[in-house]
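For reference, the structure discussed in these notes is given below.
What you see is the complex with one protein chain gone and the rest in place.
Let's look at chain A:
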Amino acid sequence: MGPLLRTVELFYDVLSPYSWLGFEVLCRYQNIWNINLQLRPSLIGGIMKDSGNKPPGLLPRKGQYMANDIKLLRHHFQIPIQFPKDFFSVIIEKGSLSAMRFLTAVSLEHPEMLEKASRELWMRVWSRVKFSSEIPIQYHAAAEKAGMSAEQAQGLLEKISTPKVKNQLKETTEAACRYGAFGLPITVAHVDGQTHMIFGSDRMELLAFLLGKLKIQH
């Protein structure tokens, strides 16, 4: 429990609303807890395929529940998240391959910009507050909003279809699968030689417990 910095990896995809919630909570806590937060852009489609799972929203009652759930969590988590009007065409059909390759390029070339760039993409898919619709995503605009120069943004866009970036995204997604992922987000905490994989955005209190941040009440 002492001053040792523990690594916490977050595997996420901007297609996943709960990934955004988990992301923001961990970003808030990275400066409060003694953790080294490592952001890992991944492909949720690849994880679904590899695990045999299906997007929960495809089951009608689950989709209905998620829509309500997101409405409530918006207020509880204070994140401007909203279900896109055309959820299926946006989320399921179009997918997130380019977006996650873009973030992978950012993670390789300008890792210090990864947090902001990820947030900008989530804002475009999951927050109608600012954007009427931005699919396909205007990466230049997102990158510049995240603080990159026009040249930096252009450079990154050119790298999206290079083998290096494609392979990195593939490897990160496979790493998530090896940790046991059947969806996203997953948070992997490395604590005292042990590895704990936690699924979802609603287990952050358990994460705190594992990190020794919570004391047993007496």
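Quick note on the criterion: a contact is a pair of C-beta atoms (placed from the backbone, for glycine too) under 8 Å apart; a residue touches a chain by one contact, two chains touch by 3 or more; residues count from 1.
Definition applied: contacts and distances are computed from a predicted model.
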| item | value |
| --- | --- |
| Identity of the absent chain, which is to be given by its UniProt protein name, from "1-aminocyclopropane-1-carboxylate synthase", "Presenilin", "NADH-ubiquinone oxidoreductase chain 4" or "DSBA-like thioredoxin domain-containing protein" | "DSBA-like thioredoxin domain-containing protein" |
| Selected residue (touches chain absent from view) among A:I81, A:L114 or A:A181 | A:A181 |
| Touch criterion as defined above, residue of A:C27, A:A141, A:A175 or A:V191 at the omitted chain | A:V191 |
| Contact set of chain A toward the excluded chain (per top definition) | 51-53, 59-62, 64-65, 68-69, 72-73, 75-76, 180-182, 191-192, 194, 196-197, 199-200, 202-203, 205-206, 209-210, 212, 214-218 |
